[in-house]
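A single protein chain has been removed from this complex, and every other one stays in its place.
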Amino acid sequence: MSEFNYAMASSADDASTQVKGTGDGSLIAGGMTLIPSIKLGLATPTDLIDLAGAGLSGISVEGTTVTIGAMTRHVDVASSKEVVNAVPALSGMASGIGDPQVRNRGTIGGSVANNDPAADYPAACLGLGATIQTNDREISADDFFTGLFTTALKEGEVITSVGFPIPERAAYVKFPNPASRYALVGVFVSDGPMGIRVAVTGAGINGVYRESSFESALSGAWESATLDGVKADESSMASDIHAAADYRAHLVGEIARRAVAASV
Amino acid sequence: MATVSLTVNGKVMSAEASADTLLVNFIRENLGMTGTHVGCDTSQCGACVVMVNGDSVKSCTMLAVQAEGTEVTTVEGLASNGDLHPMQQAFHDNHALQCGYCTPGMLISSIDLVTKNPNATEAEIRHGLEGNLCRCTGYHNIVKAVQAGAAEMKG
Partner (left out) sequence: MPDGNTGIGAAVKRKEDGRFLTGKGRFTDDINRPNQTFAYFLRSSVAHANIKNVDTSAALTAEGVVAVYTNGDMEGVGGVPCGWGLTFQNGDPMVEPVHPILAAGKVRHVGDPIAVVIAETKKQAKAAAALIKIDLEDLPAVVNMTNAVEGGTLVHEEAANNICYDWAIGDKDEVDKVFDGADHVTSIEIINNRLIPNAIEPRVAIGDYDAVSQKYTLYTSTQSPHVIRLLMGAFVLQIPEHKLRVVAPDVGGGFGSKTFHYAEEAMVTWAAGHLGRPVKWTAERSESFVSDAHGRDHVTTAELALSKDGKFLALREKTYANMGAYLSTFGPAIATYLHSTLLAGVYTTPLIYSNIIAVFTNTVAVDAYRGAGRPEATYILERLVDRAARELGIDQVEIRRKNFIPPDAFPYQTPVALEYDSGDYEATLASALEGADVDGFEARKSKAAKNGKLRGVGYSTYVEACGAAPSAVAGALGARAGLYESANVRVHPTGSVTVFTGSHSHGQGHETAFAQLVSEQIGVDIDSVEIAHGDTDQVQFGMGTYASRSLAVGGSAIVKALDKIIDKSKKIAAHIMEAAESDIEFEDGTFKVAGTDKSMGFGEVALAAYVPHNYPLDVLEPGLEESAFYDPANFTYPAGCHICEVEIDPTTGVVEIVNFTAADDPGIVINPIIVEGQIHGGVAQGIGQALLEGCVYDDNGQLITGTYMDYTMPRADDLPSYVVSTESSRCTHNPLGVKGVGEVGTIGATPAVINAIVDALSELGVTDMPMPATPQTVWRAIQEAS
């Protein structure tokens, strides 16, 4: 592993200040992606600023919004009664991220900020029309995810929480990559205050995206039959040994259909 | 270098470690406890799983400095006064280990699993062991052992 300095931040603002003062520093949340990346030499930060002490974890439901602190672990979202009651699709999604050990360390903030094209949380954010709160501003999910591993976050900007509008119905269905168990295709569907949304992870060539053709169809009738036989545009699909573009395009339709059928 | 202090298997321990020291290497090399193993470099195999503050984690995917002040349990800390932990005993009784390399992580993950879900079904156990690879047993006897261990842990 490359050498780096390590410091604990006491708050989001402190983390922001600290990371801006480093050469090529990085924030670390759960570290579930960052640490393996450093181990394999894919990331070589000069400094790690740890958010574990920044007081950013916790879940609250107020009015029509579920707010989840950035350092809240997946296991806590998965097992939160409040989340289970308000947005079961969200707790269900969290219970399927990685494996139990990943869920015991990984955080929503880390996942959202990393924007891995096969991660689950970006689909939940986009699929529910979430708002990402940083130490500086609010960013809507529609504006937040800008491409593979890239987001609207500015240098040193720190996610503090994510607010999810409570939908009338929603579901997340993941078709896992057989090897990595990341999403080969994951589809988060919802019908609620943010309109009808179909967010797709794992499949798109530019990472998480909204499948607007499915959304228009579902606005006619929210039932799985609406999506019978539909598929995504093959030319915008990623392709690898586990799934070529045509198979992914097919799966996006099928998994979206299953998500609608499963929505509660 | 920083001094990392933590409680391992009930004993307060501390050692010097650079920031880039992984918890697993800290346990194996700095603390000299070699029961916890390393089987991959992409956080999938689970041979390195230890308990940190009551949750199973992959110690190859956590920095030693992040474990400062935590309570860590490794495989060496499962038996007490010479008596095997019920899960260790269940692994023995059900021939749930062959080469023994994945066993430390498998045990810790299994204990975490049934502590949080004492009535886990076979499917839940299989899914709950997603983060641990075993190449020897085909998992059949591990699943049986976890069921037996769960029953024993419930008392």
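To keep things simple, chains are lettered A and B as they appear, and every chain counts its residues starting from 1.
To be clear about the criterion, a contact is a pair of C-beta atoms (placed from the backbone, for glycine too) under 8 Å apart; a residue touches a chain by one contact, two chains touch by 3 or more.
Every value quoted in this text rests on a predicted model; they were computed, and no experiment measured them.
The residue touching the chain not shown here, chosen from A:175, A:188 or A:214, is A:175. Check B:54, B:69, B:118 or B:138 against the missing chain and you find that the one touching it is B:138.
In the full complex, chain B touches the hidden chain at residues 28, 33-42, 44-45, 47, 74-76, 78-79, 84, 88, 91-93, 95, 97-104, 107, 122-123, 125-127, 129-130, 132-143. Residues touching the missing chain, restricted to chain A, are 1, 40, 175, 178-180, 182, 241-244, 247, 250-251, 254 (touch as defined at the top).
What we mean here is this: only the chains that are shown with their structure count from here on.
A separation of 28 Å divides the Cα centre of chain A from that of chain B. Across the complex, chain B meets chain A through its residues 2, 18-20, 22, 41-44, 46, 49, 55-58, 60-63, 65-66, 109, 112-113, 128, 130-131.
Per the touch definition, chain A reaches chain B in the complex via residues 1-6, 31-32, 35-36, 38-40, 48, 50, 52, 75, 98-102, 104-105, 180-181.
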